[in-house]
Structures are given as structure tokens and as C-alpha cells.
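Notes for the one structure printed next.
All protein chains of the complex are present and in place, except for one that has been dropped.
On to chain A.
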Amino acid sequence: MIQLNNIEKYYANKGIKNYVLRLVTTTIKQGEFVSIMGPSGAGKSTLLNIIGMLEEPTYGSYEFLGEDVTSLNERKRIELYRNHIGFVFQAYHLIDEMTVYENIEAPLLYKKVGSSERASRIADLLDRFNIVAKKDLFPNQLSGGQQQLVGIARALAAQPSIILADEPTGNLQSAQAEEIMTLFKKLNQEDGITIIQVTHSEKNAQYGNRILHIADGVVKEDVAILS
């Protein structure tokens, strides 16, 4: 599904190249649950951003679903966002002016899903995540864990084939974090959604089936977890 070849990212400053990523080559298959781990400043988030096409690599090539997407125009990239990729953020990044319901509905509107289909999908998600009672509340009326649930529901609404999560539990207490990770695992195993997450926590990484260890921009280890 994802094929990265010799991805490099550096910032040139007065002729000196500051590398963030160096010659990253890896393949991520459909249905995998990959955790990217490493110390602060190792380049985890940058790698995820490149995979999510939010940043372009300085060097190397990137294939997504067999298509070269190394440098893609905005229109095509947005098509991929609409149909294949869902994002989950550490700070949840819900839109403050929208209710829970509207936040989940927004990607469907951009995807131009019909209104009855929209209603049923949202109802389904609300039900599945047990937040039906909260649908008319605004994000600031929810706890962090609940906000992240909405964030995930929103990412799932467009029925993506892959979810990219940047420290999804970073701002959460451990009980809530556990809930979110269990949910991810379930989504991965039951719905076959590919998940790539960046995390600091060894415990969270254990929910997945593969760990990429990164340090100083280089992939040090690629371990499979046998459950």
C-alpha cells in the first residue's frame, strides 16, 4: 500500500544540511498496524507527515496504492484525503464552532455524500462510539478522551483505507488512552483499516503488529510483534 524509497528530508541553513530524515526505505502493507517510535526530534512526526502528504520529501520517492505521489498537485492530493486517508491528532483538532455531529459530518460534505447516507453513517458512528447523547455538544464541553473519540469518528466517517495518528493518546489519561488504543486495534482487526501511529509509549505500540524505531532520522529497527 505504501512504498517509501530513500526518503530524505533536510533543511538547508547557510549551506549546512540539517537532516530530519535520512534514506528511509520501507513498505507498509494493507491491514498493517504500524507504530513509529523514537526519542523527541527523531523525525517521527515528519515521517508521518510525509506519509500523509502534508509535507514533501526533499529526496526519494513515495508510492501510495501503486501510484507515485512524491509531488502531487493539490487537487489530486485532496482527492486522496477525501477517499483514502483519515487523520487523528494529538490535540484532537476538532473545529470549535461545530457540534460533535457537525464535526463528523464535515468530511462527508466535502466528499459529497448524499444526505440520507450521511445521516445513517453518522448515526452508526455515534452509536458505535457511545456518544449519541453528546452529538449536539461543542468540543469544549467534552473531556479529552471524548474529544479524541469524536476525532476518530470523524476520521472514520469517510471510510478511509488508512488512518494516520500523531500521538493520539498524548494528551490523555491512561484509562482513556487504553480505550482509544483498544478501539484502534479493533478497527484494524475487524475492519481491516491500515493504521500508522506515532507514539512515545512502548505500551501503546504493543497494540499494533509492527514497530519502526527511528533515531536521528534513520530507521534503526523494524520489529514485528507477534500477538
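Structural remarks
Simple rule for what comes next: a contact is a pair of C-beta atoms (placed from the backbone, for glycine too) under 8 Å apart; a residue touches a chain by one contact, two chains touch by 3 or more; residues count from 1.
FYI, contacts and distances are computed from a predicted model.
Entry comment: the absent subunit's protein name, as recorded by UniProt, is "ABC transporter permease", drawn from "Nitrate reductase gamma subunit", "Quinol oxidase polypeptide II", "Cyclase family protein" or "ABC transporter permease". The residue from A:Met1, A:Leu23 or A:Leu54 that touches the chain not shown here is A:Leu54.
Set against the missing chain, the residues A:Met1, A:Leu72, A:Met98 or A:Ala215 yield one that touches it, A:Met98. Chain A meets the missing chain through residues 45, 49, 52, 54-55, 74-75, 78-79, 81-82, 85, 87, 89, 91, 93-98, 102, 105-107, 109-111, 154, 158.
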